[in-house]
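Missing here: one protein chain of the complex. Every other protein chain is in place.
So, subunit A:
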Amino acid sequence: MVTQLGGPATRALPAPGKSEPPERGTSLTGRIVKIVLLGLVVAIAIWAAFPLVANEAWIGLGLLVATTAVLLRLYLTPRHIPAKYLAPGTVLLIAFQIFPVLYTASTAFTNYGDGHRGNKDEAVVAIESASVTQVPGSLQYALSVATTGDPATGPLVFLITDPVTKQVSAGDADGLKKIDDATVTGSGKVTAADGYTILNAGQASLRSGEITALAVPVDGGAIRSSGLSRAYEGKAGRAYDESCDCIRDTATGNTWTADETVGAFVAADGERLAQGWKVGVGFSNFTRVITDRSISGPFLATLVWNFAFALGSTGGTFVLGMLVALALHSKRVRGRNVYRLLLVLPYAMPAFAMLLVWRDMFNTDFGLINNLFGLHVNWMGEAGTARLAVLLVQLWLGYPYMFLVTTGALQAIPAELSEASRIDGAGAWQSFRRIVLPLLMVALTPLLISSFAFNFNNFNAIYLTSEGGPFPADNPMNGATDLLITYTYRLAFGGSGAQYGYAAAISIFIFLIVGLVSAIAFKRTRAQEEVYA
C-alpha cells in the first residue's frame, strides 16, 4: 500500500514568489466556521488571561499569549500548510501526553500527599491556628465589629461587653479601653457607640481576613473573634520561632525543629507534627518501590497474572469476536443486521454499571449464576474461580468491540482472494488460515496491542468486581486477581492516606513495563506488515 499523504499538501503549497488570495477554495460556511472557531480561541485566551493576571502567573500568561499568537498567525495566513495539519496533533500530544507525563515525573520526586500538600508557611499557619485555645476560665463576650472611620477601609475595633460587669470596651491591636456611652441590647451586644460606626454582617464579611487576624492583647492571651457576634479570650499554644526554625509550645516549652528532608517539624524524640509540607525527596520513592519487601515479594506472581489477564482478556475477546464476525460475514445468514445489533448491546451498556451487576451475579448465595446452574461455588472466594470470573466478565464486555472491528476488516478483504484460493484447491480452513487471517492481522494487530495495553492497566475490571481478592489469610495487601495497578493503588492510597509522590513513582514503573511490551509488539507488527503488505 502506497500512501498518498504527500499529494494534496504539496498541491496546496503557494507558488513561490506569488502571493495567493487568502481564502482560495474555501466555501462560505467554511469561512464562517473558521471565524467562529478562531474567535472562540481568542475568547478563551482572554477568559484564561484574567486568573493568570490575578495570580501574577507571568510565565503562564506569556505562554498563553505566545500560543494564541502562533495559532492565529498559523490559521490566518495562507502559508505553513504542513504546520496547519501538524498543529492539532501537536497540541493534543502536549496537552494529553507530554504535560501529564512531566507532571507525574516531577511529582514522583516529592513527598506530595496527605499531610504534605502545601508549603512550609502554610504548615506553620495551620499549626499555629490549630493551637489557639480558649484560656481556661476566661469569658465569652458579645461582639460587634466597628470602625472609627469608613466601614470599608477604617481601622477595625472590637466592641465587647463583659458578661458580668456589663462594662463595654473597645479593643484593637493596642489593647482594650473602656467606653461608657454605648447602647447595649439585653444579650450584651453593642448596637451603637459614640465615635464608632458598627459594621453590619455584609460590611464585616467584606473584611473577613482582617477580622480573623485581629487579636486584642489582654493579660494572659488575646481577645479574638468567633464569627461576627461572639468573642473569646484565646491563646496560641504553639508558635513558630525563626531563630531556631522550630515550633515552640508556649506551655510546655517543647520544640519541634523543621526537617527539610522529610518536610515536617520533628521533636528530639522523633515525634512529628501532623501538618507537614511538600519537599523534594530525590529518588527515595523509587528506591522504596524497589526495596520494599511487600512490593518485591509478590511482584513476580502479580506480574505473571497481570500478563495472563491482559493476554486472556485481549485474546479471549478477539477469538470470540472474530468467530462471531466470521459467522455473520457469510451471506447465507438471514437477518444479519438484527444479529449484529443484538451482539453489540453489551458494548453499548456502561461498563461501570455492568461490572457491578456481574459482581452480584457471582454471589455465592444470591447470585444468578449459582442459582441458574444449581451450583454453590464461592466464585470470588477462591483464587482459581475468581480469576476465571474476572476473565469471563471481560470476555462479555469486550467481545462486541472485537466483533465490530473484525467485521469492518473482513469487509475490506476482497472476496476474490478467497475464491481464487478455493479454485486452487484450498479448503475453508486453509483459505481462512492462509489468506483471511494474515490480512486480518495486518489491520487488527495495532488494535490488539492497544487493547492489551488497556487491559494491562484495566483498573475498573478488577476493582469493581473482585477488588483484587481473594486475599491470602496472611497477606491483606496482595490478592489473587490483583493487577499491578490495583495492587499499587492499594499501596499508595490504602494505608496511611493518599501518597501521590509514591503513587507517581509506581506509575512510572508501570509505564516502563507497558511501554516495553508495546514497543516489542509494534516492532513485530512492522515485520509482519512488510511480509504481507
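By definition in this document, contacts are C-beta pairs under 8 Å (C-beta built on N, C-alpha and C of every residue); 3 or more make two chains touch, one makes a residue touch a chain; residues count from 1.
The rule is simple: contacts and distances are computed from a predicted model.
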| item | value |
| --- | --- |
| From "Dihydroorotase", "Multicomponent Na+:H+ antiporter subunit B", "NADH-quinone oxidoreductase subunit N" or "Sugar ABC transporter substrate-binding protein", the hidden chain's UniProt protein name | "Sugar ABC transporter substrate-binding protein" |
| Selected residue (touches chain absent from view) among A:48, A:244, A:368 or A:520 | A:48 |
| Identified contact with the non-displayed chain, of A:466, A:488 or A:507 | A:466 |
| Subunit A, residues in touch with the chain not shown (by the definition above) | 26-27, 30, 33-34, 37-38, 40-41, 44-45, 47-48, 51-52, 54-57, 59-61, 63-64, 67-68, 71, 75, 84-85, 87-89, 91-92, 94-95, 99, 114-115, 117-119, 121-123, 125-126, 129-130, 132-134, 140, 200-202, 204-209, 211-212, 224-230, 232, 234, 274-276, 294, 356, 360, 363-367, 378, 380-381, 466-467, 469-477, 490, 494-498 |
